[in-house]
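As you look at this complex, bear in mind that one protein chain is not there, while each of the others sits in place.
Right, chain A next:
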Amino acid sequence: MTLTVNETSNASGGDGTSQPLTDQEQEWVDQFMDETTLFLGPDPAIMRSHQITSRSAYEEECIAKGIDPIQIDRIRKRLAGALDEGYEMCEAMGAAPGAKWGDLTTAIYTAEGDVTYLSCHGVIAFSAILHHPIRYIMKYWKDEPTVGINPGDGFIHNDARYGNVHNTDQSMITPIMRDGQIIAWVAATIHEGENGACEPGGMPSGSETPFDDGLRMSPFKIVEKGELRRDLLTFLQHSVRDPKLQLADLKVKIGAVQRIQERVDSIIDEVGIETFVAALRVTVEDVEQEVKRRISELPDGTVTFNQFMDSTLKENILIKFACKVTVKGENMTVDLRGTGPEILNRAINSPLCSVKSMMMQAILAFWWPDLPRCTSAMSPIDIVSDEHTWADAGYDAPMGQSLQASFRGFSALQTAFAKMQFSNPEKFSNVLAPWFNQINTFLWGGLTQHGDQVGNLCADLNGMGGGAKAFRDGEDAVSPLFCAMADTAEQEVMEEEVPFMQLVSKRIVRDNQGFGKNSGGMGYEMIVAAEGTPMWGFMTVTSGSKFSSVTGMFGGYGCSTNPLAMVKGINIYDIIRKDSSQFDLSMERIMNDRPYEGGKYTTAHMGLQFDVAKDGELYMIAQGSGGGYGDVLERDPESVAKDLELGRISAHVATTIYGVVWDPETFVVDEEATRQLRHDARQARLSRGKPYKEFLESYVQAEPPKDLLYYGSWGDDTDELTATHFTSSGPERVKATVDKLPLIMIPDRREVKIEKLEERIRELETKHNEVVQRRA
């Protein structure tokens, strides 16, 4: 059951007729509810809003004293410096692997919680979402006698339901106070990894209830007047697999925000409180005004982009992420209706706030990266969404891998913008194909060679392929969509701390390319194997093994799909020790040649729940590529020959996709033969392509294929969602608006498999006239 604050109901008579309360009665009800609130859950009024607040009386007063734009700019730059300093402290001292690679951020907020400025590095989304917990603290804890807010206090928070990207990130939120009044907030957030979830590493693909998602910290005070509370710290350490990490990074974040506060103190000493407060507020307002102007420069119209995600991370399904972006004058609306329903026993659901935070990532990093890093950039944009969809999940939905939905929010805006901005002469970012959008990396956990219990992940999530640009190829493994400056780290350094090696690290997978006139940046493969530990395991937490995660742009193609490959029942280290020539590893060679006798070679989708890894067993994955841009037949033939020579693409791709003819000895392009091959390819298109209306008649179906577990609107012209729910007599497809859909719970895949095997046994028994007596 979900309990939220401020829920009241009108008294009603026995006949069901509503009888309005008198003012006095309403006051008594309100007082009763205030005094007897059972539980302060996430507040819908806070959680549904991403708009900036209106000016407070004090801000009005400060601004009325006069604004000097030069001084405001100087304050802003000094704040940026202070935030960068805090960022670098976290990066240098942070214990979490994520901190070492830049998966963190620092920011400063107005008294009401609007983000004024983010550090120039780091994850925009982390800070772009903290106005929710700050507003919660202000609304519920500021005047609460048992809590209160004092100088030197610090609040911790991680639960996405109260405003966070996902539960693996932890924030330290501290007030800046003068004369007993809160004038601003400073916060630091780090992707900590381990959080006590049902699987190590903090991002469980296997969570089936919200209680599997790990620590559920609503915002609470853990630092009182500068002192870290040992009792609460102990509780947190007791709740996670890595108590050292929990302590170390709490101290790191406290240190960083204290340093930022020192820098803020010196700014205030210099310019005065009122000018400082005015600078924060004016920045927020200026960015909002500038964004309205920029929207008004875009062409009016609607761009629609649908995505289809192919996995619950336990089984393959198809679930839609629908998005229509409409611009009219200075207004922009992002409409997510048509998106599939939440699945109440799978980890892929996301709260809307997390989806919005990733949209903020697209806006500040991919649309208008020149703006001051202030999240009022999204304030003028209306977002329309149905609650209880997987991108706007309710309180009772598990969210362990909320990135699955929130990253789609990023891709929706990043992809649509190429069309929205193409004809606009005023551009602040390049015309770009889709960025890769999955964190194809290994999560891991268990006991290290030093006897420590740990759970975290490899830095390869940061090696996403960049989308092709309109004028050049995308960059290979360049950066994650959520952090332009993140690092893919030195795996050798990690190997000092964890009992596994990346036997293959960062080797480009041939043909794993988003093909186009300009190709998408390519992804690389990773092969890992553990050794020398009593207990170790790996996980993977992504989708895109049956349906490409990203598309192309303007005629280009999207990325390949990505498998997980494993060889169990061998010890690769023993094999290499005996014969070093066997240290010639690639996923393609190992899986296709099966060189290790006795090994069990399998592939799977990329949702691997914690899998115990015996010494030397191989786990293999690859990062994905960015989308390609433009018609493949327009790609410079010399670039094709170069890719071919470097082994980035196969001869088959060079011929069948790119239509290039070359000398196999010298890789010199045969221009005339290429021209002819491409001419023939265009003619083939003209003969096989059908006129649109004729095509629709033969292609479009009234509903999804019968055996496909499909969730979401089928087509874009319907308010109804198609879904399969599971009744006692089996799966049943339904079509209804989201409020009328039954709850969607997917049966345990092992039970489904057992049922199929039992059915097969019965078939064989019948076939062979075997009579077996079984008791129920």
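Convention: contacts are C-beta pairs under 8 Å (C-beta built on N, C-alpha and C of every residue); 3 or more make two chains touch, one makes a residue touch a chain; residues count from 1.
The rule we apply is simple: contacts and distances are computed from a predicted model.
When the unshown chain is looked up in UniProt, the name that turns up among "Acetone carboxylase subunit gamma", "Beta-hydroxyacyl-ACP dehydratase", "Response regulator" or "Anti-sigma factor antagonist" is "Acetone carboxylase subunit gamma". Listed residues A:P499, A:P563 or A:G616: the one in touch with the omitted chain is A:P563. The hidden chain makes contact, of the residues A:R373, A:K469 or A:R648, with A:K469.
Of the candidate positions A:Q26, A:S49, A:T209 or A:T304, contact with the hidden chain is made by A:T304. Only one of A:E59, A:D460 or A:D511 touches the absent chain when the whole complex is considered: A:D511. Residues of chain A that touch the chain left out of the display are 297, 299-306, 308, 310, 316, 318, 328, 418-419, 421-425, 427-431, 469-472, 509-512, 515, 517, 545-548, 551-565, 587-588, 591-592, 601-605, 622, 629-634, 636-637, 650, 652-653, 656-657, 671, 674-675, 678-679, 681-683, 685-686, 688-693, 695-696, 699-701, 703-705, 707-708, 710, 714-717.
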